[in-house]
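Only one protein chain is missing from this complex, and each of the others stays in its spot.
Coming up: chain A.
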Amino acid sequence: MRLTRTALAAVAVCTALAGAAACGGSGGAPGNSADAGTYTFWDPYPQFDGSSAWAKLVGTCGTRAGVTVKRTAYDTTDLGNKALLAAQQGNAPDVMLVDNPVVSTLVDAGILNKMTEVGVPTGSIQQNIIGAGVVGGAPYGVPIGANTLALYYNKNVLAAAHVDPASVTTWDALTAALRKVKAVGRKGITFSAIGTEEGSFQFLPWFWGAKGDLTHLDDADGQAALSLWKDWVDQGLAPNDVLNNTQTTSWQEFATGQYAFGENGTWQLANAKKAGFPYGVIAIPARDGGAAPAPTGGEFVTVPVQKDTARYATSAKIVSCLTSDANLLSTDTTLSYVAPTQSVQNQQTSAAAELKPWVEAVAAARGRTSDGLGTRYPVISQQLWGAVQAALSGSKSPASALEAAQKAAANHQS
């Protein structure tokens, strides 16, 4: 009997723990101190420690504004929820760098200030890059840089299959190239179709390249894009494990040297140089030719709402310092990002010519939450990656998968 009670207590405890941990109770986060001379700063760059150039830049910008900046780095998937919890507890950081699609969610939560309210000018930023941070016509952050997706190709594999990368400008040309590559015993293309935001991010260039509309997932254009991916997987032009690939594992596949094409981002440039084979980059083709709009990636500098509004003046100085042209150049070089302003982009391309296709890709790119989509995007995106998974795994046809996704997105209770 004693054993029984102990066991029951253990059971109660286990489940309580599991339930609470899985369903998010309240969690403390180190927040800002009321100290007027110390400003808190959060970013999603845990790869940069205190001695990195980025951390030093953050510190210097604080010193220039006459305060000490206390920087904390979080994992990027964690930062959005951390920010919500911190705001709930009333200790949001003074300045925060967040992934661009999270901005509209945080604005919806009412925890970000308009840039005009804190006095940070955003006029020089490219429209399509700042788009992800614009809600109701007002920008709520300044992009620190942008990245996007393109197709990396392996020159050796294409040469062996006698494919000219310059000819790959439409879907048909791309599929034909993949067939040729497969015919010589190499592998076609790898991408990430995993059931998370990454999967949607990678699918969007094809979806938009067919002129798909995120508010009508199931129209013929969307189906065409999903059918393209499905046919590749069915015909063995793309491996079956794309369903489980993150962008990192997809890159690892491409880096084996077996694949002709790999859909990946600007941030892999440094790894591409280490891959050990000659590579090139082309824009992702739209269905009928030209470059498809890819989604923009990259972070925004934001100023969360504080009780003490007097702090905004100093926060604005820190933001302006971080996004000044000179600092953007060094930051975006470190991050391997494309700068959000024309003038810095010119400096980047003159320093490194290999960035040219990326600057063009960013110019054609689109924010995921742009065009007034805002917080409807996360809901749609979740259904979209679900449809991609259902179609590629063969549990539904592309048409019925997208139909179900559209229905679920439309019925979603906000």
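Going forward, a contact is a pair of C-beta atoms (placed from the backbone, for glycine too) under 8 Å apart; a residue touches a chain by one contact, two chains touch by 3 or more; residues count from 1.
Throughout what follows, contacts and distances are computed from a predicted model.
Student: Determine which name in "Cytochrome b", "Succinate dehydrogenase hydrophobic membrane anchor subunit", "GH26 domain-containing protein" or "Sugar ABC transporter permease" the UniProt entry assigns to the undisplayed chain of the complex.
Tutor: Not shown, but named in UniProt as "Sugar ABC transporter permease".
Student: In the full complex, which of A:V95, A:I111, A:L149 or A:L335 touches the chain missing from this view?
Tutor: Residue touching the absent chain, from the options given: A:I111.
Student: Of the residues A:I144, A:A255, A:A365 or A:L392, which one touches the chain left out of the display?
Tutor: A:L392
Student: Would you indicate which residue among A:G59, A:G119 or A:G195 is in contact with the undisplayed chain?
Tutor: Residue touching the chain left out of view: A:G195.
Student: Which of A:G80, A:P165 or A:G222 sits in contact with the chain that's absent?
Tutor: A:G80
Student: Hey, which of A:L243, A:A275 or A:A399 is the one touching the hidden chain?
Tutor: That would be A:L243, which touches the missing chain.
Student: Since one chain isn't shown, list which residues of chain A touch it in the complete complex.
Tutor: Touch set of chain A with respect to the missing chain: 1-20, 22-26, 80-81, 84, 87-88, 101-102, 105-106, 108-111, 194-197, 239-241, 243-244, 253, 375, 377-379, 381-382, 386, 389-390, 392-396, 404, 408, 413-414.
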